[in-house]
Structures are given as structure tokens and as C-alpha cells.
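Only one protein chain is missing from this complex, and each of the others stays in its spot.
Each chain carries a letter (A, B and C) given by its place in the written order, and its residues are counted from 1.
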Amino acid sequence: MKYQSQAVAKPYFIAALALFVGQIVFGLIAGLQYLYGTFLFPELPFDVAHMSHTNLLIVWLLMAFMGAAYFIVPEEAQTELYSPKLALVTFWVFLTAGALTIAAYLFVPYAHLAAITGNAALPTMGRGYLEQPLPIKIGIVLVALSLLFNVTMTLIKGRKTSINLILVGSLWGLALLFLPAFYFPQDTVKASFGWWWIVHGWVEGDWELILGALLGFILIKMTGVDREIVEKWIYIIVAMTLVSGLVGIGHHYYYTGAPSYWIWLGSIFSALEPLPFMLLIAFSFKMLLARRREHPNKAAMLWALGTPIMAFLGAGLWGFMITLAPAQYYMHGTNFTAAHGHLAFFGAYAMVSLAIISYAMPLLRGRIANSDAAQRWEMAGFWIMVLSMLGIALALTGAGIVTVVLQRAAADPMPFMQVQDKERVFFWLRELAGVGFFVGLLVYLRSFFISGEYEYAGEMKRALAA
Amino acid sequence: MQQVFTKAMARNIFLGGAVFFLAIYLALTYDTWQRIPIRDHADQMTPAVLRGKYLLDTNDCIGCHTINGEGAYFAPELGNVYKRRGPDFIKAWIQSQPTGVPGRRQMPNFHLTPDQLNDLVAYLQWLSNIDTNNWPPNIQG
Amino acid sequence: MNAEASVIRTQPLPGDFAIWIFIFAELTVFGVLFAAYAFARSAHADLFNAAQLGLNRVYGLANTLILVTSSYFVVRATQSIKAGRSTACGHWLVGALGLGGCFLAVKLAEFHQDLAQGISLSANLFDMFYLSLTFFHFMHVVMGMAILAVVAHKAYAGRYSVADHTGVETGASYWHMVDLVWIILFALVYVIH
Partner (left out) sequence: MKSPAAPAFTACTVSWVVLLALTTISFELGAGAPGRALTAAVLALTLIKGHLVVSHFMGLRRVRLRWRIAMAAYLAAVGGVIALAYSIT
């Protein structure tokens, strides 16, 4: 840690991980409700568990991105953060708003929540990921404005590296892309079309820029490779993201009432969306091979290299599977999408968040890297979580295949609930993998409670023994 | 001779490419905006349809169901439920929830009035007439 | 002679490598679009054949000749700067820009006629491809002209030299790509049926 004010990242990272735990708990509950529909009903209906799961995901990722911004921007700008106090106040506001939202979901019926928060005046509720009541949405905008003000002022007074420009620019994009959340047309088809501006705009556009900036920063720091090389490749990769992804949004428009030409345009451009992820893998490993130092934080390196691979699998491969219109005709709205969503969100955004946390947290706690023992726990957590998430994706893919075969493409199609009964084995596998993931998360978290610093002496000893 | 590869050019390509493809997307969106009202019969969005839509949104129906494939995959597709089940079944079904069958997935009772049920069905009927390029592949959604 | 040829054939790509990554990406996009067009046509040959008759092929011919010539002008601009003649380079580029403007004018006239004929993205599959492909390419011409305008401005300002003219080659490479794509597009959409 080079600047005192970077310390404000710490509460953000800690809160992100706490919310991550909450996300997984709700995921396990929702997963179990697939198998036992009466579980926790009527106290916690599936839709509440589901929206708590997805909203916590978004909140913890945003928490991690914000922490990353407060950590990276000052270091790159080579100056203290414009206002650490504002960052800290913003943290508490955001955390309170997030907690309040989940509490409201849990304890107030959704229709009543809509009624008491002025949804009738400006309807915004009832869309996936955007379930928050109006005041919370306004709060999110205020938090974003505070973050943008703080990091932009820091950027202005300091060194303007490409990593910083991409990071701050994409944070502006993140905030701007949230604004359509306040535009909920009465025409359902238009509403769906515009909903993707936010969802696709974030996860298949803007967030890939954040991913690129975060990964670029970590790789510069850990490999010691020349900044110029890293930064120009990051520019090329994010350019490819937008070349394929902007019109690639069309892969959400095939069967939702939008004009037919999206079938062709969406298929053609979205088929190229795996490209930037392939480039990201090639780039990351090239940087690894060209490294000029051995960074003692091996766990962070593992996360940093795991991210592009898992992102390619989840976003690239699983995304490609459902992106072409003829395939999506049968797969649209099935657990194929859930499989892709899980693997992509985890592989790209959860993992890059954990990567920056893994790199930054030891520094924030006053050491270059954690002790060997702590890193072993962390890396064990990495493998358990990664493999479990692959298990979840495969199980959901299995469920998707059953739906396609029995319900979508069958000569004598079966009703939805009957098909769901046939998929129980896959829902069990998903739940088991989910429990595995939770164990992996606990193992990962355990690593934070092992004190001690990385000791070079131990490495020397091992090298001599070998 | 060494290949030239500058960061400035990489940045220009990123910025130029972003503006370029955004322009393409906006042009297409403009066309789409003209087409959607024709494809979904926006002229048939009566006040009852809009009230029904508001009910669906504020009861978080897509937290379990899908509408034209978007939502959650816990419960059946609603885009074509009007054609699959018909208005009377839908109303009776909603009123009889939750079934309480042990182990079976449960739908809450939303305590809707008869007028609200009519609005809801009006919306589902409108929904079932959208031109979705023949999706879903069959009536089971 | 052979030695000279082998030396001459080991040069790096003209211009900045970054533009070549972009060029190859763009060529891939166009390649996929062309393939989609071709296979869509093979599934609906009668529709395509009938709809193609609605196009005025002379527009296509004129625009191909215009774009090829403007590409040639850009080659002359590159050669000028390699010989150290900045002003000549600028003049050739302005000429290319003028031809680019002609291309846009012809294409706009054609689009205008198309719209009057009721051609739209949703009319039929051929019209969808025809409009998507040509509009997508049209935007590339606009983009290419923006790049050439910057390069021409810098050439007049004397910012390029015999030793350093990467910028000219970068812009030129992009413009030739726009030309190359149109040549294939012209054959596919206007000629072959």
C-alpha cells in the first residue's frame, strides 16, 4: 500500500465478502426449493430467495469494484484519494441501503413494498436484478455519483495512466447504464428491450472494461511487465469487447417481440463475443511468461490467471452455446441460461473481484503477501469454488438438456412441472455442488484468519532442499 | 524493420470502435422502436392491460416465472399461458394458491380482487398475441 | 534479384499493428456477414433472385469504380510521403476524400430510392441483408473518411516525413480494407444471382 487513503478499500472488500456469503446462503435456499417446494414457505417464497440471491450478487460485486477503484485509482494516479472521508461515508450509506433492501424483501410483501415506496408514481420495480424500490435506486445513483466524484477528482490531480482512464471511464459507464432502470415503458416488449441496455450493457460491455482494468493492474504489479505492453493489449481487448458486444446485444432480442432482423445481426455479432476472452487468456499467460519477478502472493496470481480461463468458459463457451438463434429457439428461458449466468458471473466478475481482493488485502493489512499457510487455504478455497461452480454449471446444463428434449423439441411436449420432476437428479447435483461451493467459500474465508506474513526464508529453504 | 504498435493507436481504436458500434446500435434501435408497436399490437394495450401489467410487476411474477423466456426458471412460461390454459383456469388457479401439496413448489396467494384478476388476464391475453418469431416452440412454453 | 526480393518481403505490416488487429477483426465480421448472406440466399434463392432485380446495379458499379479509384489515390498519397512530398500527400488524400464523398452521395441517393420502393429491414430477408450490409459498410466509409481527414490535416501540417509516416500507412490500410470489403460486397449483392 503506497498511499494512506487506499485503506478505505478495506471495509469495501470485507463487506463484499460478507455479502458474498449471504448470496450463497440464499442460493442454497433457492436451490433447495427447486427440490422441496414447501421449504421455508410461506415465510420465504422462492422469488424472495431468488431476488435476494441476485441482488446480493450485484451489491457485493459493486462493493468489490468500488473497493478496487478506491485502491487502484490513488496508486495509479500517484496521489492520495481526493476524499477518504467521503469514500467512508459512501461505504456506510451503500451498505445500509443494501442491508435495508434485503430486509425489506424478507419482511415486506413485494406489492406492499411497491405501494409504500412510491412505485405507482414512477414504476421501476418488478424487473430482474432491478427489483429494488425507487428510493433505493435513487440511493444507488447517489452512491455512484459520490464514487465518480471522488475517483475523478483523484484522477484529475494525479497521473493519468491508461489503466486509470479505463477504470474510471468504465465506472462512469456503469453509472450511466444504470439510468435506464428509471425508464420502465408500459409496452412489455420495449421494457424488455431496454432492460438489456442495463443488464447486457453491464455484464457484456462495461464490466468487461472494469475486468480488463483490474486484471491489467494486477498483472502489471505482479509480473513487473512493462506498463506500455499491458496497457495497449488491454485497449485492444476492450475494443474487441465493444466491437462484438454492442450489436451482439441482439442475441437477447430474438424471441421477445423485437423485429426479426435481430436474429441475424445478433447471431453474427454475438458469435464473436468469445474473442475478447480468448485474447484475455493469451494476454494473461503471455504476461506470466514474460514476468520479471516472482511475486510472493501466489494465491493472487492463481486468481488472476484463473479469471480469464473461467471467464472464457462461462461467458465465452457457455454463452456461445446459447447465442445462435436456432439453438436459442430451444434453449431460451431454460436452465441453459442459468448455467451460463452462474459460470459467467462467477468466472468473470466474482473471480476478478476475488483476485483484486487477494492482491490488495495483504497490502492493506501491512504485508506484501500472506503466510504460506494462509495462501494454501486460499488456494484450496479457489479450487473448491472453481470446481464446484463448474459442477453447478454442468448440473444446470443437464437440466437444460432435459427441458429441451422433453418440453421444447419433443413431438409430444410435456408440461413444465412434469419436466421439472424429471430433472430432480440435476437439481440435486446442483444443490450438492452448491454446498461444495459454500464449503470452498468458508475455506477461502478461513485464510483471512491465519495471521503472519510471507517469509522468504521458507522459500529459500525449499529451494535449497530441492 | 520493427513493427510499430503504439498504445495511442490501440486507444484510438478502442474509442473509435466504441463510438462506431454505438452509432450502429442506435440506428438499429431507432428502427426497432418503430416496429415494436406493430409487432406487439400496442394499440390494444387498454387500461385493463396496463393495470394487469402493473399487477404482474408489483407482485414480482418474473421472480419465479418467465415472460417470453425472461425471468426465473422456477415456474412455467407466462407469455403464452393465456393460450395454454385460458382465462377461467388462470383465475381459478391464482385464487386456489397455495396448493399446500407437500414438497411441491408453492405459489403464494396474492389476494387479488375479481377486477384485478380480470386485468391480469387481459394483460396475459395481450401478451400472448405478440409476434415473438414463433417462440415458444410449442404450447407448453 | 532474389536476394532483393527476399529482403523486400520481410517488412512489417504497413502502419500501426493495432490497426491490423482491428482490420482482421473487421474482416472477420464482414466474412461472417457474407457467409450468412450466402447461406441465407441458398435457402431462399427465389426470393433473393427476385429481390435483387429491384436493385439498380448501376449504383453499385459507379460506387465500385469510385471506391477503387479513391483507394488508388490513397496509394499515391502513401508513395508521396515516402518520397518526402507532404503537400502532394495531402492533395492525394483530399482527392480520395472527395471520392469518398461521392461514394456516400451515390449511396444516399440509392438508399433514398430504396426507401421510396418500400425496402426496409423488415420487408424481406434479402432487403434485411442488403440494407444491413450496405449500411454497415456505409458507416465504415464514414469512419474511414474521418481517419483520412485527420491524416490529410496532419500531412498538410508537415507532421509526417520520409522517416516517420506510420500514420499515413495506418489510415491507408484501413481505407484499403473498406475498399476490399466493398469489392466482395458488390459482387455478392449486386452481381451474382
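Just a few scattered comments:
Here is the rule we use: a contact is a pair of C-beta atoms (placed from the backbone, for glycine too) under 8 Å apart; a residue touches a chain by one contact, two chains touch by 3 or more.
Quick caveat: nothing in here was measured; it's all calculated off a predicted structure.
Shown chains touched by the missing chain in the whole complex: C. Of the listed residues C:N49, C:T87, C:Q117 or C:S161, the one in contact with the hidden chain in the full complex is C:N49.
As for the chain not pictured, it touches chain C at residues 8-14, 24, 27, 31, 34-35, 38-39, 41-42, 45, 49, 57, 60-61, 64-65, 68-69, 71-72, 74-76, 78-79, 82-83, 169, 172-173, 176-177, 179-180, 183-184, 186-188, 190-193.
Keep this in mind: only the chains that are shown with their structure count from here on.
Across the two candidate interfaces, A-C and A-B, the one carrying more C-beta contacts is A-B.
Look at where the CA atoms of chain A average out and do the same for chain C: the two points lie 39 Å apart. Centre-to-centre spacing of chain A and chain B amounts to 24 Å, using the average Cα coordinate of each chain. Residue positions of chain A touching 2 or more other chains: 232, 235-236, 239, 243, 259-261, 265.
Contacts with at least two other chains are made by residues 18, 21-22, 121-122 of chain C. If you check the complex, the residues on chain A that touch chain C are 232, 235-236, 239-240, 243, 259-261, 264-265, 267-269, 271-272, 275.
On the side of chain B, the complex with chain C involves touching residues 1-6, 9-10, 12-13, 16-17, 20, 23-24, 27-28, 31, 35.
Against chain B, in their complex, chain A makes its touches with residues 33-34, 36-38, 41-42, 45-48, 50-51, 110-111, 114-115, 119-120, 123, 125-128, 131, 162, 184, 186-190, 192-193, 195, 228, 231-233, 235-236, 238-239, 242-243, 246-247, 249-250, 253-263, 265, 329-330, 332-335, 337-338, 407-410, 413-417, 420.
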